[in-house]
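With one protein chain held back, the other chains of the complex are shown just where they sit.
And now, subunit A:
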Amino acid sequence: MATTTLPSTEQVWTWLADVPDPEIPVISVTDLGIVRDVRIEDETVIVAVTPTYSGCPATSIIELDIETALARQGVEKVRIERRLSPSWTTDWIGDEAREKLRQYGIAPPDRAGASSAGTLRASRLGGGELTVACPRCGSTETEKVSQFGSTPCKAAYRCKSCLEPFDYFKCI
């Protein structure tokens, strides 16, 4: 169904807020902070998206989901732009989204962690290992099983109190 009037960019942002991340459906692509810009040029809605991890296979699915969602709202011409800089950081995940992640069973990223990238080993040797709270029972008695988890953006942890394994959304 064709629309003769173009939506406002604000309207597009609202629609995008309903597009779930394909891997973590409780948060949207806007919650994740990967939609960097929406603009309209020559009747084309342009959505700038930045990848989380550079090899993340979800990137192309996300782009397809955005195109589909906007098409469903009657937007005929959509263009997705991939933008690399400024590069995505877990700091762009909002507080509300962090709470949604926790309720879903994924420990949200530590805000202090992003700045330590590149000095991870050094900080750990200095006793600065990150404390990650269990998303189920809240205990901080947890241990890292592996820095690499079920998707590129997650690490595998285990709770020593409730004994449940869980994912931690690692900082970049």
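Heads up, the rule we're going with is that contacts are C-beta pairs under 8 Å (C-beta built on N, C-alpha and C of every residue); 3 or more make two chains touch, one makes a residue touch a chain; residues count from 1.
In this section, contacts and distances are computed from a predicted model.
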item: Hidden subunit of the complex - UniProt protein name among "3-oxoacyl-ACP synthase", "Phenylacetate-CoA oxygenase subunit PaaI", "Cytochrome c oxidase subunit IV" or "Cyclic di-GMP-binding protein"; value: "Phenylacetate-CoA oxygenase subunit PaaI"
item: Sole contact to the chain not displayed, among A:14, A:54 or A:68; value: A:54
item: Of A:7, A:33 or A:149, the one touching the omitted chain in the full complex; value: A:149
item: Touch list for subunit A against the chain that is not drawn; value: 37, 39, 41-43, 46, 48, 51, 53-57, 81, 83-89, 117-121, 145-150, 152, 156, 170, 172
